[in-house]
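With one protein chain removed, the remaining protein chains of the complex are shown where they sit.
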Amino acid sequence: MWTWFHRLASPPSFYRFADRLAPWLLGLGLLLLAVGCYGGLFIAPADYQQGDAFRVIYVHVPAAALSLFVYVLMAVAGAIALVWRMKLAECAVVAAAPIGASFTALALVTGMLWGKPTWGAYWVWDARLTSELVLLFLYLGVIGLNQAYSDARTAARACAWLALVGVVNVPIVHYSVQWWNSLHQGSTILSLEAVRDPKISSSMLWPLLLTLSGSFAFFFAVWLRRLQNEVVARERGANWVRDCVLQAPLAAVSNEQSGMTGPELDPSMQSRQGRQRHGEPRGAD
Amino acid sequence: MNEKYELYVWSSYGLGAAVLLWNLLLPLWRRRALLRSLNEARDEGE
Partner (left out) sequence: MSGLSKRQKRMAAVLVLVLGVGGAAFLGFTAFSKNMMYFYTPSDLLAGAAKEGATLQLGGLVEKGSLRREDGLKIVFVMADCEKQMPVRYEGILPDLFREGQGVVATGKLGIDPVTGERTFVASQILAKHDENYMPPQVAASLKTADGKHSCAPFKSLGRPAENLAGKPMTAAAEAPRS
């Protein structure tokens, strides 16, 4: 188990692992999303009270669930990065933030588009909406911190600290509707009580389960792709990048040559990467 | 679908599709830029 884990954490084997897994996840995710959206828009019956306005649920709930899940994932990766100084975990923090931010923004905006026809207002400052907005700012903070440092490892560690500080907000977002009075309703599917006593008819539930699982598969696919980019950008001088990224992407499997020998990086490598990162134009992410 | 809610529902799904597309394309573009710069660096080195 540990040997497998260590091998996967080495950049070249991770790179190839991601190359094999990502297309399947992406295909599966898009398929589930397509069927789920079709079901949500055209097959599921209208709600007895909200009518067709409730169909926003099939976009809003997966986006909101991902916004919380991705943040927890980012914080766990951050803890691993800080304690074990594992480079792949550092990349994971940095790669997750923009995806999480985009889904948080989507959850907020679709929530507003749902709120107007059902509540009668786009926005109110109740605990759920406010804490979700704070979550978006936390994501933006992580993205901003990452861009503020020129050295990739320093930046990733700063991001990891912020991710850990902010993780306290995740239970606040989730339980805000239970702990306090809010305009936002309680959990329909993501609560223990809802498991015992379903709060949504099965004819309306199945498209939601499809878009939920599809969104998660999609997230993992694009996260792996971003991780690959992040790893290659940091390891650009290493032999394996030349061998398997630039030439035959899947050919040189047996030749395990990595710029990284252990969790602790030797100092010469680190300074070289710092310089390289400095010269590299940072993308919009 | 009830006309009253059509705009809200369709714009939600539209925005959802836009977020998926953004998440899909951005890593691809970054990858392309990375490979280009790596190739240039290699060509200079040789």
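In this document, chain identifiers A and B correspond to the written order of the chains, with residue numbering beginning at 1 in each.
By definition in this document, a contact is a pair of C-beta atoms (placed from the backbone, for glycine too) under 8 Å apart; a residue touches a chain by one contact, two chains touch by 3 or more.
If you're wondering where the values come from, they're calculated on a predicted model, not measured in any experiment.
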Worksheet item: So which of the visible chains would the left-out chain be touching?
Response: A
Response to the item:
Considering the complete complex, of A:W24, A:F42 or A:W84, the missing chain is touched by A:W84
Discussion item. Just to verify: which one of A:A121, A:A148 or A:V195 makes contact with the chain not shown?
Written reply: A:A121
Worksheet entry | Sites on chain A contacted by the missing partner chain, in the whole complex | 45-51, 54, 57, 79, 82-84, 117-121, 124-127, 161, 164-165, 167-168, 172, 176-183, 185-188, 194, 199-201, 203-204
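To be clear about the criterion, only the chains that are shown with their structure count from here on.
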Worksheet item: So what's the Cα centroid distance for chain A and chain B, whole Å?
Response: 15
Worksheet, complete the sentence: As the complex stands, chain B meets chain A at residues 1-2, 4-6, 8-9, 11-13, 15-16, 19-20, 22-24, 26-31, 33-35, 37-39, 41-42
Worksheet entry | chain A residues within the chain B interface of the complex | 26, 30, 33, 37, 41, 46, 51-53, 55-56, 58-60, 63, 98-99, 102-103, 105-106, 109-110, 113-114, 116-117, 218, 222, 225-226, 228-229, 232-233, 236, 241-242, 245-246, 280-281, 283-285
